[in-house]
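And then chain A:
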Amino acid sequence: AANCVKGDRKAPFTIGWANIYSVPTWMKQTEGTITAEVEELKKTGQVKDLMITDAQGNAQTQIQHIQSMIDANVDAIVVIAGSSNALDRVIADACDKGIAIVNFDSLVNTDKVTAKINTDSSQWGATAAKWMVDQLGGKGKIIIMNGPAGISVSDDRRKGAQPVLDANPGLQVITETNTDYNVAPAQEAMTSLLFANPEIDGVLSLGGALSAGSVMAFDRQGREQVPTTGENARQFLELWKEKGLKGWATMQPNWLGAFSVYTAVQALEGKDVKPKITVPLPVIDDSNVDSYLARADKFPADGYIYSDYDKALFDKLLAQ
Partner candidate 1 sequence: MTTRSISSSGLYRAIQSRRNRGLGGLYIVVVAFLLLYVWLFPGIVSIGGFSKFTQNWFPLALVTMAQALLMLNGGITLSVGPLVSLGAVIAATSMGGFAGTWGGIAAVAAIGLGIGAITGIIVAHLRLPAIIVTLAGSFIITGIALLILPRPGGFIPGWFSDLLAGNTPVAFCLLLVAIAGWKLFMATPAGLGMYAAGENPVGAFRSGVSVERVKVAAFAISGLLAALAGLFVAAQTGSGDPLIGNPFTLNSIAAAVLGGVGFLGGKGTMRGAICGSLLLSVMINVMFFLGFPPVAQYVAQGLIIVGAVAIPELTAQRRKK
Partner candidate 2 sequence: MISSMPLLEARGISKGFFGNPVLKGISISLQPGRVHALLGENGAGKSTLINLLSGALQPDGGEIAVDGKAVSRFNPGAARAAGVAVVQQELSLASELSIAENVGLGAYPRRFGLVDYKALAEQVKTVCDMVGLTEALDTPVGDLSLGRRQMVEIAKALFLKPRVLILDEPTSSLSAHEAGILSALILKLRDQGIALLYISHRLNEVRALCSHVTVLKDGVVTADQPLAGVDAEGLVKLMVGRDPGDLFPTWEAVLPGEERISVTGLSAGMVRDIDFSARAGEIVGIGGLVGQGQEDFLLGLYGALPGSVKTARLCERDGLFSDVGAANAAGLAYVPADRKKEGLVLPHSIATNLLMPSLGKLTKNGFRDRGAEKNTVLQLASRLMIKGDTGRPVQALSGGNQQKVALAKWLPLDPSVLLLNDPTRGVDIETKREIYLMLRGFAAEGKLVILLSSDTPELVHLCDRVLVFRDGRTVAALQRAEITEEAIVGAAMGLTSREAA
């Protein structure tokens, strides 16, 4: 049977969703896929209840929430970690109690979980950097935009890019920034960099709304757009089309949430679940960006246009 799952837990199950912060749009959308999935599973009688907590960005509070979920003896806990290490002990405790733990997006360190589900952050950085090398023919000056300092995800993506940069010394990194994954601070930082650097050949943006902020900075300062990497943020994809820039994007699918719930229930029902499930990163480029934009209306203006998903996809991912 799957990791952690023990005892006679019978359907319908109670699921705890320990969110770190529910307010950002990516989180809202992710929570949408979770509640939708739970509705589906309620219909089939597999799930009884979904308990949602919101730690308001405080890892310490998240520990408290997970402890409460253990106290309430939920059957499964689905969690995005507020810190890659901080939750290790409380999650191990939950695992020891036989609760199915499915951890996605921002991962914990401990292996005492039922499953960790994520895309490969390192590969994210590497692929983006490779694309940049190809675009610039291995030569040019680039700026790297990182997420906040001290966060594993932003660090992993950056580290993933490093070997590629090392292998291509022609690509010169002028400078790097760290900002929150938000448009306004990214735009501010990029604008200052634009004034300081008359020559910029590419922007290696490592996620979120950073790319949109960068493109807007170029646009407002009347600078010619340069090749820019990014994610499936609707705003970035729209700007990409509108400004006709050379773009590349990938996706951290919001349905990782739904998939995690699905996985938890599978594990509780006695299925064998692999402890580490890597969801492949799609590539969005000029060839398929239109197909994403065609569905843009269904997503919030500051949201992420994620790909479709269904049970078949989930089963395939579980079986891989």
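Selection criteria: all candidates are chains of the complex that A comes from, given by their letters.
Here, a residue touches a chain if its C-beta (ideal position, glycine included) is under 8 Å from a C-beta of that chain, and two chains touch if they have at least 3 such contacts; residues count from 1.
This structure is a prediction, so every number in the text was calculated from the model and none was measured.
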Candidate number, among 1 or 2, whose chain touches chain A in this complex: 1
Looking at the complex, which residues from chain A come into contact with candidate 1? 19, 22, 51-54, 56-61, 63-65, 67-69, 71-72, 83-89, 109, 148-152, 155
